[in-house]
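Only one protein chain is missing from this complex, and each of the others stays in its spot.
Moving on to chain A:
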């Protein structure tokens, strides 16, 4: 029912944040291209960078690279570094060649990288110039996915934020859902809201550029992901207003997220209850089954995607886990504040990373489960710790009611496996 959620006396909202700098074992924002290009069907992402950038995309994209993906890297060569005028001509030529080969492309993103930013190649101006050349067929935008500016999922934020200023204006009162989710999840979210009579509902990013949502003073928006701080700010600059809520992970998170929107649109309790009762019950059952191995277990989050705080909230409150440290690459309290409110004080909240020091803390705490990147997972397993590799949480459908059990399952599987395997010699 509409009972207020229990708010702990002291929550993590007030916990002082341990801020660290040093070596960071994280991806740069270029990685966001891997899932964004799947979502935006008429967009191409052209990284202007080095062989390292191309190699990173190749390593992160795995077998996807063989499926004619809509991204690529314009690799800077020695001649491009000599003079800036050349680099612009070269870029225009490569873009011309690309667009003539791929006439289906309607949006082209020039994605900045560390090398392109260090040589101060002005991709914003290049985007303007190329938009003029290729108008009206193709619009060219630019954003930075460089490691010196962005960490992993921040690449999506930078991309969406670059689109906001050029979205059409509207006076309509519309709900805008922000963040790229797998279609199946997005459909569930839209379906639930529609059943409550909420609409019209638009999404950012839209699957095709012709469906781009309008934005204006009557727009209200809700973020589907916690890493969209710049996009939220850009929308607010266009007069839109954010609906603040915990993120839709688990039964509780999804309910609170939906409830915040329902309240904004004046949905009555009976309707809300009628729409959500069945999927809530389903989610609770699924979580109960999947979280059997999680109860009472400790968890340590190394920073990766900014999903860590909402996920820690889900795992501690709905799956009975105990968080030791929750690390995020960057903490935007305006977005994850509601999630922090729900986590009782106790765990260390850390922002940024000094990886060797953080690993020392992991080893000292010996958590039952450590959430970390692929560069750290096997080395920690070899030390006898159980890990869950974090990048999967970004690619797999995990939001909303019907994925809640799967989400708990992603964390319980490594623990079940550890219990299952009988590989050591027995005395």
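One rule holds in what follows: a contact is a pair of C-beta atoms (placed from the backbone, for glycine too) under 8 Å apart; a residue touches a chain by one contact, two chains touch by 3 or more; residues count from 1.
Methods note: contacts and distances are computed from a predicted model.
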item	value
Among "3-methyl-2-oxobutanoate dehydrogenase (2-methylpropanoyl-transferring)", "Light-independent protochlorophyllide reductase subunit B", "Monovalent cation/H+ antiporter subunit C" or "PBS lyase HEAT-like repeat protein", UniProt-listed name of the chain not shown	"Light-independent protochlorophyllide reductase subunit B"
Full-complex contact with the absent chain, from A:12, A:54 or A:286	A:54
Options A:17, A:75, A:206 or A:345, residue touching the unrepresented chain	A:75
For chain A, the residues touching the chain missing from this view	22-31, 46, 48, 50-52, 54-56, 58-60, 63, 65-66, 69, 71-78, 80-81, 87, 90-91, 93-94, 97-98, 114-115, 117-119, 146-149, 151, 356, 373-379, 381-382
